[in-house]
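Please find one structure pasted underneath; my questions will follow.
The complex appears here without one of its protein chains, the remainder shown in place.
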Amino acid sequence: MIRLFSRSGLRLPAQREATTRQAIATPPLPARLALPLQGRQLLCEIGQPVHKGQCLAPANGEFSLALHAPTSGRIGGLSRWPLALPQDAEQDCLLLDCDGEDHQPAQAAIGHWQSMTPLQLASFLQEMGVGGEHGPLLPLAWAADCRSAAQRIIINGAQTEPHISCDDMLMRERAADIAAGIGILAHCLPEAEITLVLNDDSPQALAAMRAVHAGQEWKIQTIPAIYPDSDSQRLQRRFDRAGRSAMQTLCLPVAGLHALARAVLHGEPCLSRIVTLAGALARPCNVDALLGTPASHLLDFATALPECNGLIHGGSLRGFALQDWQAAIHQHSDCLIASSATLFPPRTARQDCIRCGDCSRVCPDKLQVPELYWHSSQQQTDQASLWGLADCSLCGLCSAVCPSQLPLLDTLRHSKQSMLGELSQQQSAGIARDRHRFRLFRLQRDKQEKAQRLAERAAQQAEKRNTAPAESGSVPHTTPVASSEDKQAAIAAAMARAAARQMPAPDQPASSPQDQAREAAIAAQRQAAIDAAMARAAARKANQEAAKANRQDSPATAEASHDGEEDKRARQQALIQAAMQRAASQKADSPTDSGASPGLDAAKKALIEAAMARAAARKTEQDSRKKSE
Amino acid sequence: MTPSLPQILRPGMAWRRQQQWLALLPALLILLLQHGMDMVLTLSLACCTALASEVLGLKLRRQALAPMLRQGDALLFATQISLLLWQGNPLLLCGGCAIAILLRHALGGSSLFHPAAIALVLASAWQDLPAPTSNPSLAIALLSGILWLGWRGILRPQAMAGLLAGWLLSLPLSGLSAQGLSWQSGSLWLLAGWVMSEGASSPATASGRLLFGLLAGMLCNLFCSLAPHARPDTTLAGILLLLAASVPLLDRALMRPSSGRETRKAAGE
Amino acid sequence: MNFGLYLPLLVALALFSHNDQQRRIQTRAALPAALTLAACSTVIQCGSAVLFSLLPPPRDGQLMLPALACSSACALLLQLALRLDLRRTAVTQGLSLPLLWLNSLPAALLLPALQYAAPLWQLLAPLLLSALYALLLAQFATLPDYLQRLSLPSACRGKPALMLAAAMMALALHGLGDQLS
Partner (left out) sequence: MMLTLRILLLLLALALLAKLLRKLPTPVKAQAEEADALARRIDAILPQTQCGQCGHPGCQPYAEALASGQDSINRCPPGGEEGIHKLAALLHVDYQPFAPDTPPHKAKAVAIIDERTCIGCTLCIQACPVDAILGSAKQMHTVLADECTGCELCLSPCPVDCISMRPPEQADWRWGYPVIAIKAVKPESAA
């Protein structure tokens, strides 16, 4: 048995021998690629042939990347397609039917890269689709003011999840490109301190990088392969602690540097990434997979063994099982593991916590995991955040060492998500509070302004009256008082009326039944008018749609025109019905003078009829839409 | 749902129990060598009782029998109890064993109150136990087992260190009567240390465990000096049980939430 | 003095007080309430010792009744003092007269037994026993939270589990007390 425990974090036994034995392979082109659209605007049309590297959609925000065609083919359409993300949600994807030719026009290097500012470089990378951890490789906000402070750039070539070897293989085979990428970065930011960080357990990669490093400005540093230490945040913290704290630190993945070099020196946009295929496979290896490749295609390439019972995306500690194997590879897919019962034995019966404390000992963030787990499992998010939920990096080590096989990572993930959800809820609540306060203020202000206006007008009128022919006015000073009294009386009357309208309840016998009936009738009439308007609008809309259908579908013109006729008929019917209602309500209005109850009944009836008419109009409209489709 | 984890990363409960068995083995061998058939009989009796009561407990809790039995909790406890009580009445041993294991099940299968401590307290409440005889080789065997477990990372050293420190600190107070210094109770102290170091019946924090051991050592020696004819084994067991009940209190008092950057940031805002 | 019975009685009393307080107090902060009660109990112990030593020694050797009177008077005085000064806090901590009176019983039981003991022991015993009582109360305040986290069998959930734990503590104290007396 291995000895597990270091102070924090864990030196995990690497499982990379199988996947690093052969060179990075290139799988055959899949029949179809799924590229997530993520709200970007398309530059191409459906059915249009595209060549490899053609820009399909430009970036639409600070954290967005441009989308390029990974291979040549024809745009197959837009549809919902699963992505290899934990939420298992389907996203709007652009489907690219590959033609298998991989046709690519000749591309030229960017000649002027030596004169680029960091911001220019960052936006160029964004255009080329070169991604980092969050959006473009070089964050635009960082690039805009990176010359204002001393910079430290960490190139993260360390990978400590047991199965993942993609960065390792990339550095072994494409060290020259990576070095070129770092060189470009160093040229762009001459005063920055650039360090390439590697694990100490991959001597080949280290040798390869050392070979190309000779005579360069930047440094190479190895760190012990202790599990979550290769996280960018932990790396940043490690360097912050070691060096001068005044420096800004940026952590970049090594694959991004490779893509940078390809983009700047060869004009190639980022179209693929290295993915480790590990686990129960006949040919475990690293592949250079096009973005958007379905996971099942890669699995077929590496030939899954018969005992393979699942597909895990990401490493063995933090990964998640893919429900749909058609899920497409994206910028952050580093590893696919074909799981089997021997590799990932099913969880045995869960036991209670035996308080062994191993979880707290391995926790790289030094959290009291049992407390955290308990409060998380009780869904007490506020208590859990007291115990440091915000600091949990969800590395999964606690789950890995728990002898009772408690689902610690899953629970903490859930809890952290709900904590983040609560935070965003709080933010939106804050916005709502502000808006509500502003609305109250606005109403108050409007009221004041109105009162002021009225007062001014009253004063003007009074003045006019004073200056008017009745010069000898007997009551010059009582007029404004009277007018204000008048106004108050009017307001009171209006309020009373409003109250009466709001409460035509039987507990108010004082308000005459005639009034009630009139109110009801007026309401019915208004309703009928509204309904007629609605029916008209619906019919107009239906008509338009039918016309559109006509235009679009020329062979089916006859049918469509037939539809149009039907629509017209429906509209007429609706109109007739509305008119009938109006008549009915008027009729209800006239005899109500005698008694309240029949009038009320009639009004109710009119309302019901109006509702029916509305429904009918809506239905005809829906029908017509269906037909036009 | 994340996948279950690779086999290599899961030491598992069974592994832990195996290691504990290994650690008990030398002490058992010594006793078997010294007492022969007697010890075999006692041990098998205790084991049978323990197994039966384990089965009963699991049945009552409606839990799966096979995995828990294979894990061997009951046998481990039976061995520990018979190491403590092998000199006494076999009926007492069986009764203590059964009640301790059933109580453990009543409290959910992993309680603060260690079955060995319960059994010892029960037995001593029932009748006077014969005084333990001096047995240095047994103590050495137990010590080697405990060291093994410490090396394996199953037992934490803090509680043991605390126990030793507490005992030493209270020596001047108890007038150097050297009650516990002899080999008579050496193995007893070691077993107590073992029980106190097990996660289930000790505080979660290192400082808590240290305090736990310190308190136990001091209280035991002080009590022995206060009460003229107190015996170390029953005293130790009683104090162990009493302190076990205060583990949640120690945890509450000593466990501090992490003050990582994110939490601090959130608190600062 | 039979400590083998006296100490388990303390456990029972602590358990009863815990339950009583849990029923009364509004907040769920059981530990401060337990500590307050423990402090009250200490005050009663010390106070009744003072009162008892002020009394003239009874002629017939009947010590139980005066001791009971002393401790009850102490409880009453304490309750009055609390009422005068910190009434609201006392109410929120669940300190009522019956509870205080009940908590004066250990003092009443202890005083006659200490009458002829060594002076140091006379001084120390109430303090030591108060400390033990405080420990017990604090344990009962924190144990339910711990027991909640165990997967207890449904029959033992809640009060029965606490009773079981109390039984074990009583057993342990019985063993210790037996050796003490």
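Per-chain numbering from 1; labels A, B and C assigned in written order.
By definition in this document, a contact is a pair of C-beta atoms (placed from the backbone, for glycine too) under 8 Å apart; a residue touches a chain by one contact, two chains touch by 3 or more.
Since this is a predicted model, take the numbers as computed values, not measurements.
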{"item": "Touch criterion as defined above, residue of C:Thr42, C:Ser72, C:Ser104 or C:Thr142 at the omitted chain", "value": "C:Thr42"}
{"item": "Residue of A:Ala109, A:Ala141 or A:Ala429 in touch with the missing chain, whole complex considered", "value": "A:Ala429"}
{"item": "Contact residue for the chain not shown (choose from A:Gln114, A:Thr303 or A:Gln417)", "value": "A:Gln417"}
{"item": "Touch list for chain C against the chain that is not drawn", "value": "26-27, 29, 32, 35-36, 39-40, 42-43, 45-47, 49-50, 53-54, 82, 86, 88-90, 92-93, 119, 122-123, 126-127, 130"}
{"item": "Residue numbers in chain A that touch the chain omitted from display", "value": "86-87, 89, 346-350, 379, 381-382, 407, 410-411, 413-414, 416-418, 421, 424-425, 428-433, 435-436, 438-439, 442, 526-527, 530, 533-534, 537-538, 541, 614, 621"}
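Basically, only the chains that are shown with their structure count from here on.
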{"item": "B-C against A-C, pair bridged by the larger set of C-beta contacts", "value": "B-C"}
{"item": "Separation of chain A from chain B, taking each centre as the mean of its C-alpha atoms, in whole Å", "value": "54"}
{"item": "Interchain centroid distance [CA atoms averaged], chain B/chain C, Å", "value": "30"}
{"item": "Residues of chain B engaged with two or more neighbouring chains", "value": "108-110"}
{"item": "Residues within chain A bordering two or more other chains", "value": "352-353"}
{"item": "Chain C residues touching chain B - in the complex, by the definition given at the top", "value": "31, 135, 138-139, 141-143, 145-147, 150-153, 156, 161, 164-165, 168-169, 171-176, 178-180"}
{"item": "Residue numbers on chain B that touch chain C, as the complex places them", "value": "60-61, 103, 105-113, 118, 121-122, 124-125, 223, 226-227, 229-231, 234-235, 237-242, 245-249, 251-252"}
{"item": "Chain A-touching residues of chain B, taken from the complex the two chains share", "value": "1-13, 15-16, 64, 67, 108-110, 152-154, 156, 199-200, 202, 204, 255-263, 265-266"}
